[in-house]
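Of the protein chains in this complex, one is absent; all others appear in place.
Chain lettering (A, B and C) follows the sequence in which the chains are written, and residue indices restart at 1 in each chain.
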Amino acid sequence: MSLYELLRGPLLWLAFGVFIGGMVVRIILFFTLSTKKDKPIYRFFSWKWLWLSIFHWIVPLNQTAKKNPITTTVGFLFHICLLVTPLFLLAHGVLWYESWDISWWSLPESTADYMTLIIIGCGIFLALRRIFLPYVRVVTTAADYLLLGVTLAPFVTGYLAYHQYFDYNTVLLLHMFFGELMLVVIPFTKLSHFLMFFFSRAVTGMEFGRRRAPSW
Amino acid sequence: MRRGHFLVFMLILIIGSLLLAVNLDAQPEDIVLNDQSVFTSRSRPAVEFPHQLHFDDAGIECRECHHRFKDGENIVDESELYEGAEGVKCSSCHKNKTGFRFKPDLDPTKRTLRQAYHRMCIGCHRKLSRDNEKSGPVTCGVCHPKKKETKA
Amino acid sequence: MGRDHKFQVVHSVTLFAEYLREGRLKLDKSVFAEERCTYQDPCNVSRNGGCGKDAREIIGYLCEDFVEMEPYGDYNFCCGGGGGAIPMAGPFRERRLRSGKVKAEQIRATGASICITPCHNCYDQIRDLNKEYELGIKVLSFKEMFEEALIIPEELKAQEEDEDEE
Partner (left out) sequence: MAEVTALDPKKFKEAVKDKSNARLKMWLEICAHCGLCADTCHFYLANDKDPEMIPAVKGRKVLEALRKKDKIDEEFLEDFYWTIYGECTMCRRCTMFCPFGIDIATITSTGRGLCVSQGKVPENLKKTIASYYEHGNQMEITQEEWIDTLQWMEEELQEELPGATIPIDKKGAKVLYTVNAREPKFYPMDISQVARVFYLAGEDWTMSSKGWDDTNLAMFAGDLKAAAYISQLVRDAAEELEVRRVAITE
């Protein structure tokens, strides 16, 4: 089996399996432990405060956004592009189509190209923040740089592959590898915040909500 | 680019199989898959499809690519396949503009031209390479090479 | 708080605001008319108690010249005396006073002469800050201000006062 077929087939299955399975396990663990040890969550459960809390932070309607306009803009651009680009990239759409005979919207290639550059630019900004702001540096660990690298790698290699810089085949294989690596590490690292964000916000929203105070 | 239809932004063609041929001598050697009535905007170069290579060197039968199905059977007769013949090109049937497919059992003729090309080329190339036979490219950049901008 | 009790837990600030709203208490606004007041939101009363609005309602009945700190309400800073910091005393005292610098500067910026706070921790801490950072303010609780500003109906007053007047 060629390296391409390996990355395209079994390893991709494995990556998605670990990613989805891992997140499911994390959620199950959260619920089983929380029913035993986090009774306040259930005692003060409230859909209203749950959604209000999530809503105010999934759009920049909060004090932090007001106070840090630049970081907020970069953060939102980074995250939006990070989610949208891989899902609606035409080339990825072709892969879904070839494998599952399904297809959906795709972005114009030039747009996707710019979005990739935005991700890389924002990633560099976040790295510079870590390096130069003392209060970010103090909480930064090697893992933070590593995870930022793991997050950016698929985008950098994807960009190179699209423009066919360097050896196309090698870059493409690297791109596939890094994409799968990112999926695999998500459930085991802080990258799991893509999902746990909602749990965390919900818990805090309800905790503040029961005291009639906003958490945004 | 056609407004409102992201799909039409798509890149450009890939190799196709197609094409006419009543008579092998009359075969075009390379065919540029670049139907500008469909691919109104291109961000990737059009594919140059080495038609001759496929039946001469690879020994592929015309009917392995040219098809019209009835009751599960390909009813295309080789005599129908000549340059300019009705139904010889992929685009004579694959005219659908929107490529949304969420049910895999959707009518195959509903495929857009791009999807038809991709399925025909990549599908076959991957199958051959999995069977460890000599095969063609399966990744985007090989069929749509950046530096070899085509003009036709 | 908030468990399945048979009773309801209210903060005295909410209770006082209720009395004023219902007209059960009357305040003489002129008593503090000359003073500029500001309000320290205690973490446990405003941010974690949701009583910020009630406190400002009381202030509406009490003060002519009221200035908010920046930021205020749910976003106000901790005075530095919370979380058990006051009773810890000892070697923690120095840390507590230093951490109150933010609060001291907030108060100074308002130009207020009275800082109102309904919390004993804030009360003690801001009194200490007043000395430490020479703010020259008075720190008062609502109860203390009420003592001076409440209008007492004649018939409830002690008799000997009437005799004195005669």
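Criterion: a residue touches a chain if its C-beta (ideal position, glycine included) is under 8 Å from a C-beta of that chain, and two chains touch if they have at least 3 such contacts.
The structure presented is a predicted model; accordingly, all values stated were derived computationally and were not measured.
The chain not shown here is in contact, across the full complex, with A, C.
Residue A:Gly205 is the one among A:Gly123, A:Gly158 or A:Gly205 that touches the chain not shown. The omitted chain makes contact with just one of the residues A:Trp57, A:Tyr97, A:Phe155 or A:Phe177: A:Trp57. The missing chain, though absent from the display, is touched by one residue of A:Lys48, A:His163, A:His193 or A:Arg212; that residue is A:His193.
Think of the hidden chain as still there; on subunit A it touches residues 29-31, 33-34, 37-38, 41, 53, 57, 62-64, 67-68, 71, 75, 129-130, 133-141, 144, 189-190, 192-193, 196-197, 199-201, 203-205, 207-208, 214-216.
In the full complex, the hidden chain is touched by subunit C at residues 3, 5-12, 15-16, 19, 24-25, 43-45, 47-48, 74-78, 80-85, 87-92, 95, 98-103, 118-121, 124, 141, 143-144, 146-147, 150, 152-153, 156-159.
Keep this in mind: only the chains that are shown with their structure count from here on.
In terms of which chains touch, the assembly is arranged as an unbranched chain of neighbours. Averaging C-alpha coordinates per chain places the centre of subunit A 36 Å away from that of subunit B.
A separation of 79 Å divides the Cα centre of subunit B from that of subunit C. A separation of 46 Å divides the Cα centre of subunit A from that of subunit C. Counting only residues that touch two or more partner chains, subunit C has none.
For subunit A, no residue reaches two or more other chains under the stated contact definition.
Looking at the complex, you find that subunit B touches subunit A at residues 1, 6-7, 9-11, 41, 43-44, 99-104, 106, 115, 118-119, 122-123, 126, 129-130, 138-142, 145-147.
Every residue of subunit A that touches subunit C in the complex is listed here, in rising order: 43-44, 63, 208, 210-214.
Subunit C makes touch with subunit A in their complex at residues 2-3, 46-50, 74-75.
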